[in-house]
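The block underneath contains the structure these notes are about, expressed in structure tokens.
Left out: one protein chain. Kept in place: all the others.
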Amino acid sequence: MSTQTLTKPMLKIEGLHAWYGESHVLHGINLELAEGQLITLLGRNGAGRSTTLRSIMGMVDRREGSILINREEFITKPAHRISPDARIGFCPEERGIFASLSVEENLMLPPTVGENAMSVEELFEMFPNLANVRKRMGTRLSGGEQQMLAIARILRTGARLLLLDEITEGLAPVIVKTLGRVIRDLKSRGYTIVLVEQNFRFAAPLADRHYVIEHGEVIDVIEAAEVEASMDRLNHYLSV
Amino acid sequence: MDPMIRLILAQGMLGLNNGVFYAMLSLGLAVIFGLLNVVNFAHGALYMLGAFLALILYSNLGPWLGIDALHIGFWPALVLAPLMVAAFGMLIERFLLRRLYKLDPIYSLLLTFGITLVLQGVFINFFNASGTPYPGMPDSLKGVVNLGFMMFPKYRLFVIVFSIIVCFGTWFIIERTHIGARLRAGTENPELVKAFGINVPLMVMLTFGFGTGLAGLAGVLAAPIYSVSPLMGANLIIVIFAVVVIGGMGSILGAVVTGFSLGLIEGITKVFYAPASNTVIFLLMVIVLLVRPQGLFGKHG
Partner (left out) sequence: MTDIAEFEAETAPETVKRGRVVQGLAWAVLLAAVLIAPAFLYPVFAMQLLCFALFAAAFNLLIGFTGLLSFGHAAFFGGAAYIAGHVIKVWGFPPILGILAGTVFAAALGWLVGMLAIRRQGIYFAMITLALAQIVYFFALQMPFTGGEDGLQGIPRGHLLGVIDLSQPLNMYYFVAAVFLIGFAVIYRVVHSPFGQVLQAIRENEPRALSLGYNVDRFKLLAFVLSAGLAGLAGSTKALVFQFASLTDAHWQMSGEVILMTLLGGMGTIFGPVVGAVIVVALQHMLSGIGSWVQVVIGGTFIACVLLFRRGIVGEIARMLKVGGWL
């Protein structure tokens, strides 16, 4: 298990606990990543991967511990200040496209959080499918279109840290491939990314490091370079 | 023109005039319900408050301040009273309703019912329970207009046109603007909207203020037509509930259209069987419940 500390972490989480109502879901998560890096959170359903992202966003009933983003503490911030102050873009499980909003309205919904945001034109260039459906209501999009919209929506805000939850779930292989290109492109543009992913084959070539989560705790950390050697362990963690 | 048709048209116009209030109140109720999941029982009482504020601005404020010549008239009241009602509504949201969002919505209904009783009781104590006429109707709106089939009071015509503009404006803001998109998104998934960096609690407070402000505006509009009385809202809110059950609270346009149509139907009922006119809306509600329980514009059962 790697214990090296990064010299300049962009996101550093220590001893993160989280609760939904009375149920204690996270039991002390520790993780960190530097600017421009991509990490994945692996694990079985219900292990606490999505809850980790939701805790960063303040979307749990109670959270404790420390969440440092660019050395600023976010654990006590109200939910609506987190995205603007930390320049985070969040792409939730099941995409979170608003059914009563058109594609354009969905795209323009989140407030801008930083400079050098991608323009709508750039985004339509990146996701040409979306340009054709810009007036369509959110409900009337295919799963792939919804996913692209959900990613485009946070890129428009100027966020630098992207939290992406299960973006390949339920999508056709050809679309998963496109998303892979998109993520690689975003990484090369310097975005810092946390990926919750079920599809290890999709995540493996993109990630700098993998965190394995079980029962609300990080049980293993595997650097990209160690993946080959750790396949047995990984298979064990991810087998149902 | 056939006298029967003339009568129907005339009663229809008067009915439409009541429909104005059904539409504006059920619209506010729907806007609030959409975002807050709160049925605001106090909506009728806030409508009454709007009417009383108009009356107070005209008749009482001067004497209270010792300036007998001070009469703040209809036009300023049309702006001031709704703003005051909205401010009052926002206080209710901020300090009372906000504590109940995690509970069953019946608690917020009961809370606003309590507020209704308090407001009503206070005004019965300070004003005549049977009603006071509003003396501040502007001269420019006095008199009648010839509609061809009837002489119609100019003021009532103004109320109909003005409220259609207000209702359309509200629809436009909610369905066609950026602010409205935030509101619709907040209705669907407030948690995610918050995570995007939008101050949802503030949005909720402003929305409640807007909805109650609409009730206050309706109250000011009503003041010159009906006498201003502490009970004017209580009886209305029950009709509004029936309107809302008929239309379903899911649609802004649905609330408006249902409100105006039911006013019209109620008016025309007067022509055929007057005693049924105050129950016809309730009977229509029964029919809708039997035939289409989710309401005319409701999406789910």
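Chains: A and B, in written order; residue numbering restarts at 1 for each.
Assume contacts are C-beta pairs under 8 Å (C-beta built on N, C-alpha and C of every residue); 3 or more make two chains touch, one makes a residue touch a chain.
Owing to the predicted nature of the structure, the values given are computational and were not obtained by experimental measurement.
The residue touching the chain not shown here, chosen from B:L109, B:M150, B:I225 or B:L296, is B:L109.
Among B:I5, B:I179 or B:L289, the one in contact with the hidden chain is B:L289. Considering B:R6, B:R99 or B:H178, the position touching the chain not shown turns out to be B:R99 (whole complex). Here one chain is not drawn; of B:S140, B:T177 or B:N278, the residue touching it is B:N278.
Even with one chain removed from view, subunit B keeps its contact list with that chain: residues 39, 96, 99-100, 103, 105-107, 109-111, 113-122, 124-125, 129, 234, 238-239, 241-242, 244-245, 275, 278-279, 282-283, 285-286, 289-290, 293-294.
Going forward, only the chains that are shown with their structure count from here on.
Each chain gets a centre from the mean of its Cα atoms; for subunit A and subunit B, those two points are 45 Å apart. Listed in rising order, the residues of subunit A touching subunit B in the complex are 57-59, 79-84, 90, 92, 96, 98-101, 105, 108-111, 113, 157.
Residue ranges on subunit B touching subunit A, taken from their complex, read 178, 181-182, 184-185, 187-189, 191-201.
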